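Every protein chain except one is present and positioned as in the full complex.
Up next is chain A:
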Amino acid sequence: MVYKRPRAASPSTAQKRPRQDIRLGTELPPDEDGDDGSFVPVWKQTVTDDRGRRRLHGAFTGGFSAGYFNTVGSKEGWAPKAFVSSRSNRNKDQASAATQRPEDFMDEEDLAQASESRHLETAQSVAPIGSSGGVGRPTDGFFGLFVTEEETMGVKVVHQMGWRRDQGVGRKVRRHASLNDGIAASKDTSEHFFAPKDAPSMSSAREEIRRKGLGYLSEARLSKAGNTDPDSGPSLAFTFLNSSKKSQTSKKPTPKKSSFGVGVLNDTGSDDEDPYELGPKITFNKTLGKEKKAKKPSKFVKPAVADGLVYVPRKATKAGTSLSRMSQDEKATLKGFTLEMNTNDLMIKPKFPPPLIPEGWKTSRNTSSEERVQDFQSVTDAARSSTLDAKARASLLGETPLPSRSIFDFIPKEARDRLVTMSGNTALPQGLGQSAPEGYEASEQSTAKSLWSFVPRLDKHVAAGALAKGATGWMPYGEDSNKRARYVGFLELKSGSRQELPERGPGMSVSEWAKELEEFAHAAQVFKPASGIMASRFISSKATQSTAGVDSTGEDILRQPTAKVEDPTEQAAKLGMYGPMTRSSLPFHPSRLLCKRFNVKPPPDNPNTADIHPVDFDIKPKTEEPISKSDMDRLMREVASRGPATQRPAWMSYEPEAPVPAAVTKHAIVDIETNEALSKERASEDVFKAIFGDDDDEE
């Protein structure tokens, strides 16, 4: 790779101020190969061989531009690979042959990137402590190297104050040097000041907060498993680790990891630990060579201390609390006291039995509670034992006595019988069915109110529609005029034109009446006039029974085609008397928008001018009164435009002409002079033929 040549000072600045240059020393002779260090663009640079010639490669292998600007073969250029015949010298046999690596094609940036992406990490197999892997065997003295401790600020402070690791805290003690594990205390040697021994500090009895799920049995299960399986337990136990577990944890720096549960690396192997306590017991430095300071000799590898490596079985440590212990201040425990190592016991609050009351003790305070307890009675007992009845109690309380009647005085006999049959108690007094006593009878209003509750709900427009339909055409209950009258009354009430309660038929109980009202409401729903398309599809049937009660006069079953009552205007039109007789006018309310579109002032008295939204004109106005003013107008218009048909009941009126499709149907020719339907008593033969086509008896 060719780099840009280093450039000296800018030649332009040198040329600009030649006089101010101060020259010191002698000038160098001009460069032989012409490389004066001035800037030459890459494309102008030429590569020459040691004789100053430009290198010409084969015409087919590059000519003057082989490689990067003809650098092939130069001392900083590429060397062409010599051809190696695979016959004589096989390429794969050459072990030392320079094989191409990715690094050969990388520039510095790529290399930096590649090196950046490389991280040094411990392999999975490295599991030094407490694991059963071969690396972490207890014999391996190096395992301590993997354990480091980040020091807390407190540790640093006490370091500053002269404390050393594995020393106790406190004043220095004057004693003999104990070299051999404290057993052989040589008396002859002089006493020295020693730092107090590192004694396990008692952690304060912290309430253990157990954050475990319901029914979680981890500790019991783990301890059981740990006891049964010897391999899973720690093969190496440190006494100080076990004895001063609490202190260790308290001394430990705040755990860096916050992972949940126990991993392989941070499993200290002890089953007593809460595996879900946050943070590992030991943190590992996973990077090598990043130590901030020279590694201190770890306590794990301190050979000649009392807390050395001692293999202690777990059971022994558990039972071994009776080992000679020193109290915290290096003094022997007082006689009669044992050093309690299990701090957990402190957490258990002792429960003391209540003090025994000596026999025969009697309190000096004499209360009257005894007597009170004696004459306590429950309310029920008192009520039971009471001789007072309701009346007596009422008189005691000073109530004015009710007229001395029981409920049976008021309920009718049938109700009493019903009570008897329902309760099975035949000893009930006779129902007298009296009316309520003076001053206590239900007011008329309240009875009416209770009766109003029986009147079913019915929409006002439905009622009005049903009423209107009844006015123009068919109405239910044609066979019972009284019922029909009641029905009409109900509809009038519901449409708002009446206010009083619907009348009750003679001899009709309230329940029957209520039932009838329900029926009326249903009937109104059913017989309300059809609307929209349905209305245009159907024409109301022409007649019901002509009159109620005259049905059995022996008329022939075939209904007489009633005479079509000619509209006088049509008659006049057919007679050619066009003019006032055939003309009629009716009010018409164009919508405001329509008038606006026609650029016409809306006619006065136009109810629709008040409306603003044009869409609403399509919707029939909902009326408040049974027949509002607009509806009245409408009716008037209908009457005027459609002839008097709507005024009369349907059975009297002429039927509006069946819709005649404009271009298809035949026009019915009506003979004005004679009406066959009227002149004939009997239906024509054609009708019978049409109905009973195959019957021969008529012919």
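Just so we're on the same page, contacts are C-beta pairs under 8 Å (C-beta built on N, C-alpha and C of every residue); 3 or more make two chains touch, one makes a residue touch a chain; residues count from 1.
We take it that contacts and distances are computed from a predicted model.
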Q.
So one subunit is absent here. Using its UniProt record, which name fits best from "WD40 repeat-like protein", "Ribosomal RNA-processing protein 43", "U3 small nucleolar RNA-associated protein 22" or "NADH dehydrogenase [ubiquinone] 1 alpha subcomplex subunit 13"?
A. "WD40 repeat-like protein"
Q: Quick one: say which of A:V40, A:V173, A:A195 or A:C595 touches the chain that got left out.
A: A:C595
**Q.** Selected residue (touches chain absent from view) among A:T152, A:Q430, A:S509 or A:S584
**A.** A:S584
Q: Name every residue on chain A in touch with the hidden partner chain.
A: 532-533, 536, 567, 569-570, 572-574, 576, 578-580, 582-591, 593-595, 597-606, 614-615, 617-618, 637-638, 640-642, 656-657, 659-667
